[in-house]
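Left out: one protein chain. Kept in place: all the others.
Up next is chain A:
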């Protein structure tokens, strides 16, 4: 292996985040309780620094580093930037909640930063091994985060389920990867693609490997029937953790799917296209239908996530750069919306009280018209109603699906979206047309207030002018 200075410079963000995570770990250990905020500030500073580094040292064209283990390209820059942004917002949103629930400790920040590092590695992986390492770094951090509230049996149960099923999925994925290695003799993504392109490998064996890989990826995305962990984990984890799980890791999962399917296995797209169709249809259908029966918002949002992941796969299964851009756009939009939605739950929670049932949103309009408005924007956007951002995300994906001849898929997706609109609109109804059952005044910090407002308004503003964001996605894929 040869290291060059370029290698290191393009990997600076990763190195920086890793070093900072270690520093914070040590600093926090010696920090007196009253100075604990420093940990928070350091973490936020780390994210800002990483963002500056990532945006500052962009490669001219996609560059392979570290003997082709690692890639730095336009897509990785965009996705990483959004990861920083989202994690930054997540920390900001979670701060008050963590204080109130006595979870404001160094471990949380270190784990979040480690998970972030895992995501960065996944996003930039160009080698099945790197990919897997990134994935495991992310997953292990998340398992621990779910269990961070040690005295909550619900959280422990969720963490246990997540861990066991995650391990199973990792096993499946690893199995698929090892078969692939056996067939192609390489772990590097572009080499795998080359080996398959020669056409000398038995196609049945390739399909065999592919099924395992798709199953592993489907677990990470949360696609039906590999979705079972999602509702339980979303509900069981403390809301601040759910917020984290539900937002940034989706970007990393998208990157992982992209790396494997479009970079390593483009020639198998006929096979994985059909698999994704099945998974997408099942996810959209089941997610939207079962969400209706939920009374717990976190659980409802979990099912909503499942259906959104179905939509994401609709974009991917087109197997063309246009479709990938649409899927990427969808993922980013989804992360922004999901973040806003969970942030509203955090905002309504206080010491000793977790807002997580539909009834907790009753009459929000009389308690705070502004937050009700923001929540309405988020819900309508999730339902895909113009002029909000979510509409354009759905539009981008569906137009690709239609353009490539899968009209029936688009019709099906729209029908289930209409069914899904019900549970989003129900929240709007509860907020505006019901009397509040909880009348405690909302205590919101200024930074939280600003961030949530910006979050909601961004969904509105980007919905009115979606072109720039869409353009970024298109450029970063081609």
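Operating definition for what follows: contacts are C-beta pairs under 8 Å (C-beta built on N, C-alpha and C of every residue); 3 or more make two chains touch, one makes a residue touch a chain; residues count from 1.
FYI, contacts and distances are computed from a predicted model.
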The chain not rendered here carries, per UniProt and among "Protocatechuate 3,4-dioxygenase subunit alpha", "Tryptophan synthase beta chain", "Formate dehydrogenase major subunit" or "NADH-quinone oxidoreductase subunit L", the name "NADH-quinone oxidoreductase subunit L"
Which of A:74, A:160 or A:444 contacts the chain that the document leaves out:
A:160
Would you mind spotting which of A:207, A:453 or A:476 touches the chain that isn't drawn?
A:207
Consider the whole complex, including the chain that is not shown, and state which of A:93, A:108, A:219 or A:392 touches that chain.
A:219
Residue among A:197, A:292 or A:440 touching the omitted chain
A:292
For the chain left out of this view, which of A:419, A:460 or A:474 touches it?
A:419
Of A:19, A:41, A:67 or A:274, which residue touches the hidden chain?
A:274
When the complex is taken as a whole, what residues of chain A touch the one chain not shown?
160-161, 164-165, 168-169, 172, 204, 207-208, 210-212, 214-215, 218-219, 225-226, 228-229, 231-232, 271, 274-275, 278, 286, 289-294, 419, 422
